[in-house]
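Right, I'll just put the structure down here and ask away after.
Complex shown without one protein chain; remaining protein chains in place.
Our next item is chain A:
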């Protein structure tokens, strides 16, 4: 049983190598063009009162790879997710009267279709399916019902078809098989008849992810999939995410801890104060001064004592900065 659980050891799958290779020649700069972008976002800004939570002028997400969207708490990652999945509307959205100038209005296209202004339902129907930072397991439905709800093309979801069971029973059986298969993969099969509300926080995250997969998305967007998941599960969760990529799916996931993304991401986008401040492969992006700034900037006013977010390089950089400052002061 445990042998088929994907793990994140150093072994790099062929698909993983191909994914990394596909962006190998892309320059490491914010807003850079990708050779095969599945999602392109332009001029997306969102203001809450005076606060600009998101201000992304241009961003492309490469098809078929795992892209991590990282940034300190409050960087605007969740808001950005909401904007591109249609759960929120950009302040820069085109309006009939008095909107932004032509060419400066928010625009996003996914898989060749405009998705800027079509609402969450249609975005999901296009194959861009998301999960939420605060899990939304439907707690008074069973685990299996949660899964079935994620499926596409169930004719019984039409009221007139619904009344006559033979019209949808066959598809329901297919859906159930698929759901059980996914649940087994996520180690939730024994829980299938329990109410989703009875699951632990981590299991709810897994359920939400499995449910999103029921629709065979083209791209899956995970908002902090690791948060609250028990550390023993994180490894296998990371493995699952890699397996999705290996199956040809595009993955965009949010995380605020840089360590987490190291192993599995093929490309990293760093946000700070609403803007994309850096892009590149995990190994190099963390050395970017803008990234160090972003994380230190955030941590100057939050938790200075917490070193867990600092990579070794950052710590060295910090130390160097301190020495430089001391020498400067010494000279004065």
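By definition in this document, contacts are C-beta pairs under 8 Å (C-beta built on N, C-alpha and C of every residue); 3 or more make two chains touch, one makes a residue touch a chain; residues count from 1.
Keep in mind that, in the parts below, contacts and distances are computed from a predicted model.
Selecting from "Fe-S cluster assembly protein SufB", "Cell division topological specificity factor", "Cytochrome c" or "Branched-chain amino acid ABC transporter permease", the unshown chain of this assembly corresponds to "Branched-chain amino acid ABC transporter permease" (UniProt protein name). Of the listed residues A:136, A:187 or A:262, the one in contact with the hidden chain in the full complex is A:136.
Note that of A:28, A:89, A:152 or A:262, the residue touching the chain absent from this view is A:152.
Considering the whole complex, the residue from A:21, A:51 or A:162 that touches the absent chain is A:162. Residues of chain A in touch with the missing chain: 85, 87, 120-122, 124-125, 129-132, 136-141, 145, 148-150, 152, 154, 156-159, 161-163, 165, 168, 172, 195, 208, 211-212, 214-215.
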